[in-house]
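What follows is a single structure, and I will ask about it in a moment.
Left out: one protein chain. Kept in place: all the others.
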Amino acid sequence: MRLKELNWTRLIITGIILGLFGLFLGILAAQTGWWQLYAQTPEQPIDFPHTKHAGQLGLACTYCHIHVEKSREAGAPPLSICMGCHQKIATDKPEIQKLTRYYNEKKPVEWGRIHNLPSFIYFSHKRHLKGGVDCSNCHGAVKQMAEVKQVRPLKMGWCVSCHRTYDAPLECSTCHK
Amino acid sequence: MLLENIPLLHILSTLVWLLHFPLAALFIGMGLVALISRLYGQLDREHHRFRLSDLLLERLPGFKSGLLLLATLGLNLWVLRLHYPALPIPFLYWLVVLGVLASGVWLIHLSRYLFQRQFNDPFSYLIGFIGVAQIAAVYFLILCGAGLLLSPETWPLLGQQPLLYLSWNGVAQFGQFMALVPTLTAGIVLLLGRLGDNPCENFRRFTERCAVVVALPALLALPALLVFGLNTAPTLAWSWPLILLLALLIVLAALVALVLVQPLLGGGPARSGLIASIGLALFPLWVFKTIAGQAVVLTPYTLDTSLLYQKVPLEARLGTASKKPVEKEEKAPKIDLARGERVFKSICATCHAWDKKVVGPSYASVVPKYKGNVDSLKDFIRNPAKINPDYPAMPNLGLSERDIDAVAHYLLSQVN
Partner (left out) sequence: MERRSFLQILGMFSSATVLSSCGSEKDQKKLISYLVPPEDGVIPGEATWSFSSCQECAGECGLLVRTREGYPVKLEGLPGHPVNDGRLCMRGQAALSRLYQNERIQTPLKKTASGFEPVPWDEALNQIRQALQQEGQHLYLSGHTSGSLRSLIDRFCQRFKADYLPQFELLNQASVREANALLFRQRALPGVHLKEADLLLTLGADVLDSHTNPVDWGRQLVEAHEEPGFHWTHIESQASLTGVNADQRLTLKPGSESHLLTFLLNLVVEKGGKRPLPDDFLKVLPDLSVEEAATATGLSSGDLTRLGQRFLAAKRPALVVGGTATTREEGLQTALLAGLIQWCCGMIGTTIDFGLSMATRWGDQRDLTRLQTDLETGKAGVVFLSRTGLASGLPSTHPALTALPKAKLRVGLGLTLDATLEQCDLILPIHHGLENWGDTEPRQGSYGLLKPALEPQFASRAEGDILLDLMQSPKSWQEFLFEQWEARFSQAELKRFSEQGYIEKPVKQGAYLERKAAKALQPLAPVPEELQMLLVPSVRGGDGRSYEMPLQQEIPDPLTTISWGQWLSVSPELAAEKGWQDRDMVLVKLDGWETTLPIKTQPGLPKETLCVQLGLLDSLPPITANAAGEPVLAYAVQSLTRAKGEGPLPILSGSPSQDGRGIIPDPVHHDDHHKHYSIYEEHDRPNYNWGMVIDLEKCVGCSACVAACYVENTVPIVGPEDHRDGREMSWLRIEPYYDDHGKVEFLPMMCQQCLKAPCEPVCPVYAAYNSKEGLNIQVYSRCVGTRYCANNCPYKVRRFNWFDHVPEGNLQRMKNPDLAERTKGMMEKCTFCIQRIRQAKDTAKDEERLVQDGEVIPACAQTCPSGAITFGNLLDKESKVYKLTKSKRAYKVHDLLGTDSSVTYLKPGKH
């Protein structure tokens, strides 16, 4: 009888402990799943190295990202800018051939978006550029990235701390439209 | 220089952390359990508690350990300074961290001294608790710093907004540390229970109960704190090693918890050795987890904070294809042919050659036109216009004025 009681308690306590740790292990697994599915740097259709273009060739950011100074959206560079040089340059490389095929078939390239702000945020690239913010502030040292990754948190706290430092507007309605 | 041995320094400093944290844990854990056990013992007149307290105080890491603690902390802070020059570590920080740590250690020792001289009055308890609190507070600060290492973009702002030093990730890490501390202490307590050739059975059972009270809540909280820590870290910091280490920590903590409660459920004497060793092993795993997070974040891409928060005027910035010419430096217009040659070889050569067409026309066919007219060549390079329909448009390369000047002079020098 005494043995039976003890066994029950032992079972229950063991169960609770295992359950609790198992729960958090499960949460960890779920978070890992989310991370793998949604938070990875997306695959790009064309393996474009910024190291070569922005780094080695020293092309200006705005040479390709033409809308950054004129609009709130940065947008992706139009293919005609790529073809401006790549009609003749490096045409033997498979990636360039892929690019040329996209252009000739008049198919737009679907780049995987890396820096993604939620849709309820108003962020104007033009305003920040005119305010003197350099591209690498928020996008990191892109010139050194063979594959672009998001290296800044892009969270509200970070935006607000920079706004605080540089006397930029701190009103909620500035960004929360 | 020393900095070239960075990988070695990284390994050394990690090893130092591996030594430092368990030591600190012993100070905090043993000190705290000793004080509380003594306090309860005094209130209840329970002699086991006194005995435990005495044993703990006896074996509390001594003066030399305290010095080692300070030295290792100082060393690692200095190494951090070397690795990350952008990270501001003001003198005040050094003072506070080391000073308070030293003070804490000294106070604990003072308290021990007083207790060992039978001064069991409130004053001794007070300074003992203050000492422990001071050491804990120092680790709160240090672990907030560890959290800070995960967000290098905030480093330049620390001067103006020092409160950015604190972070939820720091709180999480501190919580994790404070959960590991009782685990180790519980192991120590259990070991103490089996001291000597003929350990007292009741005392042993007392230590078993005490260990559970000390460690079980912390162990149950640990997985929650680990997941909290994962969530407060930037997603950039996540990596497979980090997650696997977290999983391993949780599994080991579960194991320790299970083993710890066995004695109370009639499972025979506590496996104090096992508990103590796992409790100790949790520390290196925890340190590796922290390093894993930092290793992914602290890459050259994120560490390049030189232009962060700098107001760069539109015209002077590299990257403006604006109409106004780039005029960064107005130094003496020395003709730097060497520089020109460098630009020529690295940038222009992609599309141009002297005698044949690559992408753009050969130099021989276009440069002679600008003979004697450096300025118009410079204008062209600065703002290339599409002239010849047979060739693609030359891109505006955003060269600095110096580079344009140099390469234009170089090109023309080669024509003659």
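Letters A and B mark the chains in the order given here, with residues in each chain numbered from 1 onward.
Keep in mind that, in the parts below, a contact is a pair of C-beta atoms (placed from the backbone, for glycine too) under 8 Å apart; a residue touches a chain by one contact, two chains touch by 3 or more.
This one's a predicted model, so the numbers in the text were calculated from it and none came from an experiment.
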Practice task
Tell me the shown chains the invisible chain touches, ordered by label.
Solution key: A
Practice task
Since one chain isn't shown, list which residues of subunit A touch it in the complete complex.
Solution key: 42, 66-67, 70-73, 75-81, 103, 106, 108-113, 116-124, 126-127, 130, 171-173, 176-177
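Criterion: only the chains that are shown with their structure count from here on.
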Handout entry: For the subunit A and subunit B complex, residues of the former touching the latter
Key = 6, 9-10, 13-14, 17-18, 20-25, 27-28, 31-32, 35, 39, 56-63, 69, 83-85, 87-89, 129-137, 140-142, 144-145, 149-153, 158, 161-162, 164-166
Handout entry: Contacting residues of subunit B [partner subunit A, same complex]
Key = 151, 153-154, 157, 160-161, 164, 220, 223-224, 226-227, 230-231, 234-236, 238, 243, 246-247, 250-251, 253-254, 257-258, 261, 265-267, 299-302, 304, 307-314, 317-322, 346-347, 350-351, 358-359, 392-393, 395-399
